[in-house]
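Only one protein chain is missing from this complex, and each of the others stays in its spot.
Our next item is subunit A:
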Amino acid sequence: MNLAVNNQSLMLALGLVVIALIIGWKEKLGIDRDMIIGVVRAIVQLFIVGYLLKYVFKVDNVWLTSTLILIIIFNASYNAKQRSNGIPHALPISIGAILASTAVTLGVLMWSGAIKFIPSQMIPISGMIASNSMVAIGLCYRNLNSQFRLERQAVTEKLALGADLKDASRDIVRDSIKTGMQPTIDSAKTMGIVSLPGMMSGLIFAGVDPVHAIKYQIMVVFMLMSATSIGSVLACYLAYRGFYNKRKQLVIPSN
């Protein structure tokens, strides 16, 4: 293990935050308070999670691990819902989409033998999957909202010609799924040539052979592709109906 972060070095690294605070203060960005809150929250949350994970890893109980995974999924869904701008039933839709994307992806990884049902593997992997699904679904919601507003006349004309809701929304739904998946695709394209991604960096940092670390990263690319595509498809196809009323008329949700 190459890691040598002790409390003293962490305190010294806090100086980096001071640099950011000075820049914010000098440039009158008005983000000093947000930065301090952000740093304090990050420290407190990570400490709690660190001790919680230490306990969960030690106990190694199936139910406790599953509960923690479900909490991660709920939190991710709640955050995705916050980006829905009034789309009806956004919370249950987000829960369904993130649950399905996490379950399918974890299932395939376990079936292939890439990971085992032990808390030290299941919890971090679930977190990565759920957070990527959350970002993808948030982007889908934002795109659905903006496209239904922008394409209001085209959608109305399609309805006026007798199109069903799926036909009237097809282009918008496709565009939104693409928007949700795009960051994962872009990140896969530039992986290794622009950035050394989180998991791989972590493993290298911890002293693992880079050639071995890339195998894990490749697995992460595969799982994130699957998670964001399942999450985006489900969320878009479940959410677009929220832009219509019972009489199949276009109604834009109010924020």
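Following the convention adopted for this analysis, contacts are C-beta pairs under 8 Å (C-beta built on N, C-alpha and C of every residue); 3 or more make two chains touch, one makes a residue touch a chain; residues count from 1.
Everything below uses one rule, namely that contacts and distances are computed from a predicted model.
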item	value
Protein that the absent chain corresponds to, by UniProt name, given "RNA polymerase specialized sigma subunit", "ATP-binding cassette domain-containing protein", "Glycolate oxidase" or "RagB/SusD family nutrient uptake outer membrane protein"	"ATP-binding cassette domain-containing protein"
Selected from A:167, A:186 or A:209 as touching the chain missing from the view	A:167
Touching residue (missing chain; options A:56, A:73 or A:159)	A:159
Missing-partner contacts on subunit A, residue numbers	153-154, 156-164, 167, 245, 247-250
